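Only one protein chain is missing; all other protein chains are in place.
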Amino acid sequence: MRTRTRFSRMLVGGVTLGMALSLSACGDDGGSGSSDGKIHVLVYGDATNKVEKAVVAEFNKTSKVKAVLDTIPGATYQQKLQTIINTPQAPDVFYNWGAGSIQPFVKAGLLMPLDDFIKDDPKLKSAFLPSVFNAAQVDGKSYGVPMRGTQPVLLFSNDKVLKDAGTKAPKTWDELIDSVKKLKKSGVTPIALGGGDQWPTLMWFEYLYDRIAGPDLLEKAVGGDKDAWASEDSKKALNKLKELVDTGAFGTNYDSVKYTDGGSPALVARGKAGYELMGSWYYSQQQENAKEFAEKDLGYNSFPTIDGGKGDPANVVGNTNNYYSVMKKTKHPEAVAKFLKLMYSDKFIKQQLAIGNLPTTTNTEKFLDTAADPKYARYQFDLVKKAPSFQLSWDQAYPQSASEQMHQAVQQFFNGSLDVDGFIKAMQALPTA
Amino acid sequence: MRRRPNYLAGVAAVAWLIIVALPLYVMLSATVQSKGDYAKGSPLSWPEHFTFENYSGAFDEGFGQFFVNTLIVTVAVVGIVVVLVPPLAYAVVRSRSRVASGVFRLFLLGLAIPAQAVIVPMFYLISEAGLYDNLIGVILPTAAFCLPISTLILSGAMRDIGHELFEAMAVDGASPRRMFLQLVLPLSKGGISTIVVFSALQAWNGFLFPLVLTQSDSTKVITLGLYNFQTEHGINVPGTLAAVFMSMVPILLVYLFARRALVQGLMGVGGK
């Protein structure tokens, strides 16, 4: 058995080698992995890396084993991680989205369960909000420590546009439909949507399913129960959504609008649309891009309740947090444990708050006044803390390999090329864990 | 020789100029606006307040180091291509050997290999060779993937060298080496500068190989650094475009410089 897998491995790696075959016979090490008395920390490379840089610097002040921060350009992070994770070049600690994003690695036996670390230092678990911490558990074991901020999805609005149309932010679904009709009459696009990016569209599905069917449906579906998608609740949610699309709530050209190039937030900021459903990062985005609007007219609300729905109206969906997971083969587990402890240190929490992130430790509350925007930070924190369930974005709850097909189905349902049954079939075809 | 000016061509040329220049204008005007100003106007509007914060921001993100790395990679790749391709193209065009025409087909096949397709084996190759996270590990595959197009272009250029010139030298008793040095190289200057430009472009804008084959900041190239301006869900169009523009300037200079060589080389052919 062993020789066979070895052989096929050699074909993939070794066929390329001709020359280097003799080298590979000498063994598998080499490369810059964990053998050099350092721990490598791999993170998603973007403009918020400064906090991670500061944490590493802080750690290196006292630790004999030094940490090295490696950043991978954002959009390609997953591709690179998948390429190196089972090679000597794998990092010791790496950034991920919890749940579905680490499940394949857990299955392949690559990750270290953190339960021993937690036994030695219970605060590694107890210092974090349970709903967030638990999102990185697989098969009852903990594999991740929260390391950035939580990002619930909220219904943002341009309150001036709402007022001009004679409506206000909705508490219930019926109010939302009514508000959409009034906005449409007043000549604006009721709801801005960056359909070109596909994931903003998905947020609408997430909330409708959560409100109508409750969080169980998705849990079952991700667990492999295909019937969950064909349930009555599922159909009801889809029909409600269809109804909303058909009233023209999103206009006609949403598939050509992107969030990521500033198209959809500009619609709201410039008074051409009333609402946008987006992650909590939207707030700071508008602060930067449209300060005047953000200070005067930007409203934020939780998603409306739906009569007769099974989900608790206090539930939220979104990105629970990002996590650090640890590779089983790290040579310096003690150093890694020490590094992870910094994730609940006061200093780290303050640094996160200062750049607009909302860390999810239980004592975050104490420091909310130091946040970039204390009022907004408190609103979010209360929302997350009180939520009975925090539904992880579908594309993160499912294995990464499902996300492309999921995004396609979502887009096709919105533009009418998939009907309710077609959508259900597409979701049933997704790979589960 | 005097020729009438060609008005029709002139009009068409200007029309195409507008199509090409419009996005470039959008880029330049975005880079000198603050994020807020950019979000306020249309992409086409003239900047209200000029700012250079986007450019200084790029340097704060470590662009200096990335520049140097990219330069090393580019120079090395161009070096390899210029050393390897002319003899190859010479053999493809002039050799009677069957092997040489087989080689040409091999390179035609190589033209069609998408880098994405071979990236995983490439990763194993480079790490087994101990070149992971090392600029050499980026240079070698990048250069290899420049070879097919360079060979195609240069052998095209060499085919245009008049047959009688070779004949004359053969009568003169010149060795293949002498023909190469004294006839082929001087007459394919234009083609060589074209492949210099192309391979420099490939190396400078290369993304996939550096992405998968390097990891630390000390080996990062510019294309990877462009992402330092974005956040996972964020928008910073002016910052990104400023970085794009800055990364474009050096290669534009290379082109303008090589352009003169290109013109001269080709005029050499015409003058004979």
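For reference, chains read A and B in written order, and residue numbers begin at 1 within each chain.
Keep this in mind: a residue touches a chain if its C-beta (ideal position, glycine included) is under 8 Å from a C-beta of that chain, and two chains touch if they have at least 3 such contacts.
The rule we apply is simple: contacts and distances are computed from a predicted model.
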item	value
Hidden subunit of the complex - UniProt protein name among "RNA polymerase sigma factor", "Sugar ABC transporter permease", "Transcriptional regulator, PadR-like family" or "N-methylhydantoinase A"	"Sugar ABC transporter permease"
Residue of B:Pro23, B:Gly64 or B:Pro186 touching the missing chain in the full complex	B:Pro23
Residue among A:Asn49, A:Ser63, A:Gln79 or A:Thr432 that touches the chain left out of view	A:Gln79
Contact set of subunit A toward the excluded chain (per top definition)	5-6, 8-9, 11-13, 15-19, 78-79, 82-83, 85-86, 104-105, 108, 110, 195-196, 198, 251-258, 261-263, 266-267, 272, 400-401, 403-405, 407-408, 411-412, 415, 417-418, 431
Chain not shown, touching residues in subunit B	1, 6, 9, 12-13, 16-17, 19-24, 26-27, 30, 42-44, 80, 84-85, 87-88, 90-97, 99-101, 103-114, 116-118, 120-122, 124-125, 140-141, 143-145, 147-149, 151-153, 156-157, 159-160, 163, 166-167, 169-176, 179-180, 190-191, 194, 197-198, 201, 205, 207, 223, 226, 237, 240-241, 244, 247-248, 251-252, 255-256, 259, 262-263, 266-267, 269-270
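Everything that follows uses one rule, which is that only the chains that are shown with their structure count from here on.
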item	value
Centroid spacing, where centroids are CA-atom means, of subunit A and subunit B in whole angstrom	37
For the subunit B and subunit A complex, residues of the former touching the latter	35-36, 38-40, 119-125, 127-130, 132-133, 211-212, 215-217, 224, 226-237
Contact set on subunit A toward subunit B in their complex	12-17, 20, 23-24, 30-32, 40, 42, 44-49, 68, 70-76, 79-80, 83-84, 87-89, 151, 259-262, 265-266, 269-270, 279, 281, 285, 288-291
